[in-house]
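Quick one: the structure is below, and I'll ask about it shortly.
With one protein chain removed, the remaining protein chains of the complex are shown where they sit.
Our next item is chain A:
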């Protein structure tokens, strides 16, 4: 379980990648990861390609992020979900608030 973040070379995209388990154990590091979103950041990508597990606390963390960032950024993408995680996001109607790819 770990979290890493990466800004694109033009500084417009911030990618937060979560490995293993996405749950409340990451609550602090996740909050720190998006605290650095600056004025030039247009898009945040939550990359779940290496995420095996998530629970409702992860959903809460994502909603919190959405609330904190508000309109200051263009969009939040949740990308590269494994099929079961995608289903969990759909059941929770997250596709209405996030761009799920």
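The rule is simple: a residue touches a chain if its C-beta (ideal position, glycine included) is under 8 Å from a C-beta of that chain, and two chains touch if they have at least 3 such contacts; residues count from 1.
Here is the rule we use: contacts and distances are computed from a predicted model.
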item: Name under which UniProt lists the unshown chain, selected from "Response regulatory domain-containing protein", "Glycerol-3-phosphate ABC transporter permease", "Extracellular solute-binding protein" or "Inner-membrane translocator"; value: "Response regulatory domain-containing protein"
item: Residue among A:36, A:50 or A:95 that touches the chain left out of view; value: A:50
item: Contacts of chain A with the absent chain, listed as residue ranges; value: 6-10, 12-13, 15, 17, 21, 23-24, 27-28, 31, 43, 45, 47, 49-50, 52-57, 59-61, 64, 77, 79-82, 84-85, 88, 91-92, 101
